[in-house]
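All protein chains of the complex are present and in place, except for one that has been dropped.
Going in written order, the chains are labelled A and B, and every chain counts its residues from 1.
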Amino acid sequence: MMPRTRFWPLLAFGLFVLSLPLLAGYLWLLVSAFSFQVHGLKPMGGLTLEHWRFLLEPIGQRPPIGRVLLNSFVYALGVAFLVVLASSMAAYALSRLAFRGRGFYLGLVLVLHAFPAVSLLIGIFYVLQLLGLFDTLAGVILVQASLFLPLGIWLMKGFFDAIPWDLERAALVDGASRWIFFLRIALPLVRPGLFALGTFVFIAAWGEFILPYTLIVSSRAWTLALYLQSLLGAVDLADYGLVAAVGLFYLLPVLVLFLVGQRFLLTIYGGGVKG
Amino acid sequence: MRGFWVRLFFLGPAGVLVLLFFLLPVVLTLFLSLTDLSTVTFSQPRVVGLANYLELLRDPSFPLILKNTLKYVALTLAFNVFMGLFLALSTNLLPDRLGEAFRALWLLPRITASVVYVLIWQGIAATAPYGLLSQVTGVSVNWIQQYPWAAVILANGFVGASFGMLLFSAAIKAIPTELFWAAAVDGAGIKATVRYVVLPLLRWPILFVTTYQTLSLLTSFEYILLLTDGGPGFYTTEVWALYAYHLAFSNYYGNARFGLGAAMAAILVLVGLLVSLLYLRLFNFRHLLEVPRIEVE
Partner (left out) sequence: MRGFRVELQQLSKRFGQVEALRELSLDIRPGELVALLGPSGCGKTTALLLISGIYRPSAGRILFDNRPVEHLHPKDRDIGMVFQSYALYPHMTLRENIAFPLRLKRLGAKEVRERVERVATLLGIAELLERRPAEVSGGQQQRAALARALVKEPGLLLLDEPLSNLDARVRLQARTEIRRLQLQLGVTTILVTHDQAEALAMADRIAVLAGGRLQQYDVPEALYRRPANTFVAHFIGDPPMNLYRGQFTPEGLVGEVRWPLPSGGRPPFLGEGFLGIRPEDLTVVPAEAPEGIRGRVLLREALGREVLLTLALEGGGQVRALVPGGAPYRPGDVVGVRYAIEALHFFDPEGRRVGNGDAPVRGT
């Protein structure tokens, strides 16, 4: 804990000034979503809800928002669930089971973690084609989940490492198998980690653009990212209200999740990448 | 024997996923780079050896792409690290609640979906009378088109800085308070404390953030794709990763050339592998490998 300095109000002001662009940006989004036009940050011609018509009717040839929203939801939830499940199981094994080659797998996880996953897109594209999962939500979910595994395993391993050995030994003497210990004792004990990981992955998957963009072609499988991106090119500056409204709509769930789970996330972002 | 099944069970799901979508693509990327696979030759690709690599070297835009990549990585990295450091230090000098609020604010770009984030940039950087920037400066241009490099670096920087901010902040919080008391007793003011107590203790996190983000920047292209798509014009802001992506997936040429794109990606993959291994070495892998204290399954 650093000591307070006398000049902190000055520092705070400086930070505030630096943060103005950020604040301005999000403010613009908010205002634009509800105004006919926005000059700078000023709504011209009063406020309106007309941009939010996308909630009621499809825009052009695009699928209805309900479908897109559902896709995004299924996608983010699916990825989060898969990552939490696979990561915690693998992390438990790497943390607590003794076996030859453990060092190797751990090293592999580390290497993958620092790896530029995105450069594998071409290879991934091909694999999906081979598996017949190209242009399906399921395919992208699997890919996205895999790309998060190194981080997930890394993070959960830290949590499992913290469980006292005596606890596990006691469980074995009590008659539990490793799987029972994992299910009934270890998992409940690492619950904060599971939540943090799940939330983080959900947020990241919710906002993911490149993967669905590259691996999905049919509009019926669109996520909100693709929906919004299709609007970006197609709409005139003067009509940005619609795009802003969709953008705000897209942002809202994450914003809420973030405000609610803020403490959580700060621990995972801070401690999630271990040097 | 029983141990084998237990291990297989726990490592299975993650193992399968990693195998299919990490390891297999790596192998495939390397292999595809040696073929002439494209939308035209999709059903009948031929192995062409190193032809793709040669073609890349002879590509006239190649030097430009290389230059762009280095420029992008260097400048964004500098912004990320310095801004991250500044944010961490300053928010920790403020009262807790205020510091947290600022850190949360600076985390926003990271949690905002990339499409929305770019949308906001476009809205602010638009021409008058719509764009705030144009309004405020009185100069009406599309700021992104006019200053594409500034836009690319800042847009990525605002997102990237939060990574360093969080890591450095965590490291700062871990410094025992007694150290600060000792420094105060020794007569150090805030500047001296930061210089002689805090910064030296941040050496490892700084090194870590620098290497991690270098790797990350070398291969990132999402924001550039959305913001300028490598333009304006011909390859003004086109970086290596984006070029590879374009070669393989865009329809500029009407013929998506997977083999060629794969060659570029392959080089990236190899660079990635090398840096990752280096970085494993650097960060003392061994101490993470604690020995399990139960020998039965």
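As a working rule, contacts are C-beta pairs under 8 Å (C-beta built on N, C-alpha and C of every residue); 3 or more make two chains touch, one makes a residue touch a chain.
Remember, predicted model here, so these are calculated numbers, not experimental data.
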Where A:10, A:44, A:170 or A:256 are the choices, the one touching the absent chain is A:170
Residue positions on subunit B contacting the omitted chain are 293-296
For subunit A, which residues touch the unseen chain? 164, 166-167, 169-177, 180, 185, 188-189
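We take it that only the chains that are shown with their structure count from here on.
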I'd like to verify one number: the distance from the centre of subunit A to the centre of subunit B, where each centre is the average of its C-alpha atoms, in whole angstrom. 16
Touching residues (chain side subunit A, partner subunit B) in the complex: 1-5, 7-8, 11-12, 14-15, 19, 21-26, 28-29, 32, 37-41, 82, 85-87, 89-90, 92-99, 102-103, 105-107, 110-112, 114-127, 131, 142-143, 145-147, 149, 153, 161, 165, 168-169, 172, 177-179, 182, 203, 206-210, 214, 224-225, 228-229, 232, 237-238, 240, 243-244, 247, 250-251, 254, 258, 262, 265-266, 269-271, 273-275
Can you name the residues of subunit B that touch subunit A in the complex? 3, 6-7, 9-15, 17-18, 20-22, 24-29, 32, 87, 89-95, 98, 100, 102-109, 111-116, 118-124, 126-132, 135-136, 158, 162-163, 166-167, 169-170, 172-173, 175, 177, 180, 184, 190, 193, 198, 204-205, 208, 212, 215-216, 218-222, 225-226, 241, 244-245, 248-249, 258, 261-262, 265, 268-269, 272-273, 275-277, 279-280, 283, 285, 288-297
